[in-house]
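I have a structure here, written as C-alpha cells, and I will follow up with some questions on it.
A single protein chain has been removed from this complex, and every other one stays in its place.
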Amino acid sequence: MASHYHITLKIRRYDPENRRSWIQNYHLEAGRILRFVDLFRKINNEQDPTFSWNSSCEHGQCGTCSVKINGKPLLACELLVENAVQYFNTPVFNVEPLEVAPVVRDLVFDLTKAYKRIDQVKPYVISPANPPSDQDEYSISPNEMKQYINATRCINCFCCSSACISSHRNFLGPNAMLASMIRVLDPREKEKAQRLKILYGHRGVYRCHSSRACSFVCPKEIDVAHFVALAKAGRFNDPNNE
Amino acid sequence: MNNRLRITATLHCDLLIIGSGGAGLRCAANVLDKRPETRVIALTKNAHPQKSHTSTAQGGLAAVDPGDPEDKTIYHMFDTWKGSDCTADQDVIKKICDSSWEQILWLENRGMHFSRNPKGKLSKRTFGGHTLNFGETSAYRAVFEADRTGKGMMDTCWGESLKRNISFLNQSIGTELLFKAGRCVGCLVFKLKEGEFIRIFSGATVLATGGSGQVFKITTNCRQNTGDGPAVALQAGLPMMDPEAIQFHPTGMIGPGILASETLRSVGGILRNKDMEPFMAHYAPRMKELAPRDLVARAIASEIRKKRGILSSDHKVEHVWIDLRHLPDAVHEQQIPEVSGFFKKFLNLDPKSELCPVHPSSHYQMGGISTNAFGEAQDHLQRRVPGLFAIGECAAASLHGFNRLGTNSLLELITMGKFVGNKVLAYLDHLSKEPTATVDFISFDRFSQYLEARGKNKIGQIRIDMQELMTENVGVFRTEEGLSKTIDALRELKDRADQTALGCKSLRMNQELLQRWELDNLLTVSMAISQAALNRRESRGAHFRDDFPERDDAFNHHTIVIMGSFNKVEIKKREIDMSIFKAKDQHFEKFDFIERAY
Partner (left out) sequence: MVKKRLERFISHRLDQVPIASVYVKSRGWYFVIAWAHRLCGILMVLFASVHIYTLSFLSTPALYDAKIKFFGLAPFAFLSWMLAIPVIFHALNGGRLILYEMFGSRNDNSMTRWVFSLSIAFVFLQGLLMMLWSRSVSMLFFWLVAATINSSLACIVISKSWKATGSIFWKFHRITGSFLLIMVPAHLMLMHLQPGISQEAAMVIARIQNPFIKWIDLGMLFAMLYHGGYGLISITGDYIESKVLQNGLAALIFLTMAAFGWIGTRLAIMI
C-alpha cells in the first residue's frame, strides 16, 4: 500500500452572507493514516483558512464531524485516507454537509435544529420507578440490560438520519427512535404510555421501512434498524396493554 | 471600531452557565431540581452540549460504596492526597469523597447505564493509584459504564437539564465577564452562528468551560478545549491557580494523541520499549503499569530520551509500545472494545496481534480558576467574588493538587456541580433585583482589532508554533532555560497574532474569527503555565523540573497567577488546606506531607 496519496477534495461550500453555494476543489498530499479531519485542518493551515467545518473530540466519541463523503454519511474523524481510497476506489472525494438541518456555513450544519427531534422523544427518564430503597441503586440484571445497552452507545451524529429512506422532515429519525427505545426497555422508567404515543405517532416508527441504511452507516456499528423493528413488533411489556 | 458589531439583545436570567459539559449541567440540574422556576441559560461553544469533552471520558468514577466491606472513604481521601503529591486541599478532598456515593446513586437513579455485576448491582473496577488500607493493595473503587463512562454521565446531566426546561445557547462563546461594583452580573456573549453579540445579565454566573489541552501539540482533549474560561477570568483580573500542574496521559495514541485509556493497563496491558523490555519494573517496582499517571508518563518519556523509543515514520514521533497481544479475546471484546477498536480505526492495526504505539499526551489541567471549597471564585487575596462560580476542569478548588488520580475528574464534575448548585441557590436568595443595563465592556474593541488587523501571519501556523514550543519545553520535562526561552517566544507569538489579517471578514459562523479568539486564550493560558512553571523550582506531581528533580517543602503551597496584561504576570501563593491533618482524627498522620512513592 502507498505511503502517500494525492487527494482531491471537492467540497461543497456555502456562504451565508450572500447565500451562495459552490463546489471548491482542494488538492492535497496526504499520509496514509491521516484522517479526514486532519485533511480539513491541513486545508485551513496551508491553503484556505476560511473553509469551515465542525468537529469536537475527533475520535468518534461525540458525533460532531459528520459529513457526506461520496454520498455516504460518516464521521470525518474516523475516515483514514488509506481506507477511503480503498473503499471508494478513487482519490477524488465529494464532501458535503449532512442535509438533516439547514447549513450554517460550508460543512457546518445546524445541529441544534437537528437535535430538536431528539428532544421530542424525551431522552431521559420521565418518571423514575422507585428504587429498592432510598440509599440504593436499582438492580438490573446484565441480561436485561443486554436488550438495550447497544442503543445507549448512540452519539447522535445524525448519519443514520441522513441515510434514511424517509425524509428527516417527517421522521424523527432512527437515532430518536433509539433514544426512545432505550427508555421503553429501561426498567427504571415508569412512564411508558407517553413514550409509546410518540413512538407510534405520525413521525414515529412507521416512517421506517427497514431499508437498514441506518445500520449500514452507523459509525458506532449499532444495528439501529433492529431496535426500530423491535418497536414495530411491539412485543415489550407495556403496562397499559395488560 | 468595526461598525458591524452590535448587541442585538439583552437577556435576563437567574443563573448563567458558561460551558455545558458534565459539571455545568450537573449544577443546572441540581438548581432546577430544587427550584424549578429558576431561569437557567447554559452556553456552549460546541454544536450541542452532548458534544462536550465530558462525553469522551472512558474510565470510570471513583466512589467508595458504603456497602463495601473492605473499602473506606478515608482510603480514598488518602489516595487522592497522596496522588496529588500533597498539594490538594484537604477540605475539598473530604467534601468530595464524603458525598461521592450519593452522587453515583443520583446518576444511577436518573438513568445512567452503569455496567452491572451478575447480581444486577453496580460493578466496580480498579484504577491506578486507588488502594485499600493506605497503599496496601489495589482497590476496586471505580464504577463505570463500559468504556464510555463520561458519555453516560453527560447524557444523564443533559437529559436532566433538558427535562427541567433549561435554555441552551449552542455555538456561543462568553467573551467577557460583566462586573458591577465588584459583583459579577453576567457575561457578554457572541453567538457564532448568527454573528451577533448579546448581553446576558444573570444573578449568578458559573464558569464551566473545561480544559486547555490544545495548548499542546499532542493532546487527548477536544478541539474546543482552548482554555477559554481561565483566559476570560485572567482577563477580568482574577487569578489562576496552579496552572503549571498539567497531567500528561502516559498512553496517548501516536498521531492525534487520542486517549488510550488507563483501562488498557488495568486489564493487563504491558509497556515495552524498543528492545521489548517491560520497562515499568525499573520505575515502579510494585505497581508497575498501574502506577500513577505522571510516573508512567515520565517513565515513557525517559525511555524515549534514552533512545529506547521507536520512531513512527508516519507521524515523525517517537513512541513506546503497549502490548495487548497476550490478553484473551474476551478481554478485548468485553472490557476494552472501544479503546482496542481505536487502534484499528485510527491506525489500521489489530491490538490482538500487533503492538500498539503510544506516547504521553497532554490530558488534564489540574489547575484553573481559583475557587474555594464551594466553587466560589476568589480574587488573589482569597476573597469571594460575589456572583461568580467556577467548576470542572477550568476551575481549581483544588481536589487534584499536582496530579489527578484516574476517575477522580468525573467525580469532581458531578460533586462540585452539585455543591455549586446549592451555593448558587443560597446566593440567589439574597439577591434582590435585576441589575441595571449599564456595564462597560471591551469585547468590541478586541473583535474589531481581530477583524481589522493587517499582516500576513496565519492563525493556524502560530497555533502550531505555540503547540510545538509548549510541548517541547513545558511538557513532561521542564528546565529553567527552556521555560525562559518559551516565555520570550510566547511574547513574539502574541505580536505575530496581532498582525494577522483574517481571510474571512464575515461575522456569521466565521471559524477563523473564533480561532483567532481561541488563539488569544491559548497564548494567555500558555503564558500563565510557563510563568508558574518557571517560578516553581522543584518537582511536584505532574510538574517535573529537570533542574530541580525533588519535591521541596519550601514550595508547599499553591501557585496563584494574576495577569495585569500579557507581559505583566504576577505570582503569589495560596496556602494548602490541611484540615484533615489538623483535625487530629484517626489516621491523621497519613495526611501530612508524605512521600509519594508507589
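Read from first to last, the chains carry the letters A and B; within each, the first residue is number 1.
In this section, a contact is a pair of C-beta atoms (placed from the backbone, for glycine too) under 8 Å apart; a residue touches a chain by one contact, two chains touch by 3 or more.
Note that the structure is a prediction, hence the values are computed from the model and not measured.
Engineer: For a quick check of understanding: of A:Ala163, A:Met177 or A:Ile198, which residue touches the chain that isn't displayed?
Structural biologist: A:Ala163
Engineer: Using the touch rule from the top, list residues of chain A that touch the missing partner.
Structural biologist: 68, 70-73, 87-88, 163, 165-167, 169-171, 196, 200, 202, 205-207, 209-213, 215-217, 223, 226, 229-236, 238, 241
Simple rule for what comes next: only the chains that are shown with their structure count from here on.
Engineer: Taking each chain's centre as the mean position of its Cα atoms, how many Å separate chain A from chain B?
Structural biologist: Distance between chain centres, rounded to whole Å: 27 Å.
Engineer: How about chain B: which of its residues touch chain A in the complex?
Structural biologist: Within the complex, chain B touches chain A at residues 46-48, 50-53, 55-56, 66, 104-105, 108-111, 113-114, 116-122, 146, 148, 151-152, 155-156, 158-160, 162-163, 168, 170-171, 193, 222-224, 255-256, 258-259, 313-315, 342, 345-348, 458-461, 464, 502-504, 506, 508-512, 515.
Engineer: Using the touch definition up top, name the residues of chain A that touch chain B in the complex.
Structural biologist: So the residues of chain A in touch with chain B come to 3, 15-17, 31-33, 35, 38, 41, 44-46, 48-64, 78, 80, 82-83, 104-105, 108, 110-112, 115, 119, 122-126, 128, 131, 135-142, 144-145, 149, 152-153, 155-156, 183, 186, 188-189.
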